[in-house]
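What follows is a short report on a single structure.
== chain A ==
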Amino acid sequence: MLPLSYFNYYLALGAVLFAIGAVGVIARRNALIALMSVELMLNAANLTLVVFARAQHDMRGQAVAFLTIAVAAAEAAVGLAIVVGVFRNRRSTQLDDLTMMKH
Partner candidate 1 sequence: MSFDLEDLRRTAPLLLLSAAGLVLLLLEAFSRVRLIGRHYHKKLPPETSEAYAVPLAGSRTYLMPLTVLFLAAALGLVVWLWPEAAEPHYLYRRMLVLDRFGLLLSGVCITAAAIGALGAPAYLREQRMEFGEYYALLLLSLAGMVMLVSAADLVSLLLGVETMSLGAYVLTGSWRRSPRSSEAAMKYFLMGAFVSAILLYGIALIYGSTGTTELAEVRAHLSEMRSAPVFYLGMFFLLAGLAFKIAAVPFHMWAPDVYEGAPTPVTGFMMAAVKTAAFGGLIRLCVGGLTSGRVPEVSTGPTGWVNVLFVLSALSMTLGNLAALRQENIKRLLAYSSIAHAGYLLVGVVALGVVGDAARAPLIYYLLGYAVTVVGAMAVVAALAMGPGQERLPIEQWAGLGQRHPAMALAMTLFLLSLGGFPPTAGFFGKFYLFRAALQNPSLLLLVLLAIVNSLVSVYYYLRIVTAMYFRTPQEEEVEGHVPAAQGALRLAVLLAALLVLGLGVWPGWAATVAEAAKLAG
Partner candidate 2 sequence: MSWILTLTTFLPLLGALVCLLLPREEVGLLRGVGLSVALLTFLFSLGILSGFNGQTAGFLHEVDLPWVQALGIRYHLGVDGISLWLVLLTTFLMPVVMLSSWSAIADKVREFTVAALVLETGMIGGFLALDLFLFYVFFEVMLIPMYFIIGVWGGERRLYAAIKFVLYTMVGSLLLLVAILYLYVKVHQATGTWSFAYADMQRLVLSEREQLYCFAAFALAFCIKVPLFPLHTWLPDAHVEAPTAGSVILASVLLKYGTYGLLRFALPLFPHAVAEVGPLLAALSLAGIIYGSLVAYAQRDIKKLIAYSSVAHMGIVVLGLLMLNTKAVNGAIYQMLAHGISTGALFLCVGVLYERRHTRRMEEFGGLWAQMPVFAGFFLIFTLASVGLPGLCGFVGEFLVLAGTMSAGRTAFADVPLFGKAHLYAALAATGVVLGAVYMLWMFQRVMLGPNENPKNRKLRDLTLREGMVLTPMAVMAFWLGLYPATFLRDMNPAVHRTLVAFKEKYSAGAADAEPRMLGQDKNKKEEGQPPAKQDKEEGQPPAQQPAQPPAASPPGTGATP
């Protein structure tokens, strides 16, 4: 019982968004952009969940997506607070500047 083929487009979109987000976290050097990329990844996962739920005629995936939105919001709040904390200490949000503990 594979999902109908058009679901695959959505799944592919989810995968591409996820990959873009992942590359963003790894490649971009600004904390805020990295945070946004993480949000993108979470939403890509959400999309995938919803698509699977739809394909399987099951509500569970949709419900998980809601939970994820809450989780993402909490993460964003904490993340922004931490960015502010870093900014206060060193007036920069560039990740390359975080080198106090390199050995």
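With respect to how the candidates were assembled, all candidates are chains of the complex that A comes from, given by their letters.
Throughout what follows, contacts are C-beta pairs under 8 Å (C-beta built on N, C-alpha and C of every residue); 3 or more make two chains touch, one makes a residue touch a chain; residues count from 1.
Keep in mind the model is a prediction, meaning the values are calculated, not measured.
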Which one touches chain A in this complex, out of 1 or 2?
-> 1
Which residues, counting only chain A, touch candidate 1 once they are in their complex?
-> 1-2, 11, 14, 18, 21-22, 25, 31, 34-35, 38, 41-42, 44-46, 48-49, 51-53, 55-56, 58, 60-61, 64, 67-68, 71, 74-75, 78-79, 81-83, 85-86, 88-90, 95, 98, 100-101, 103
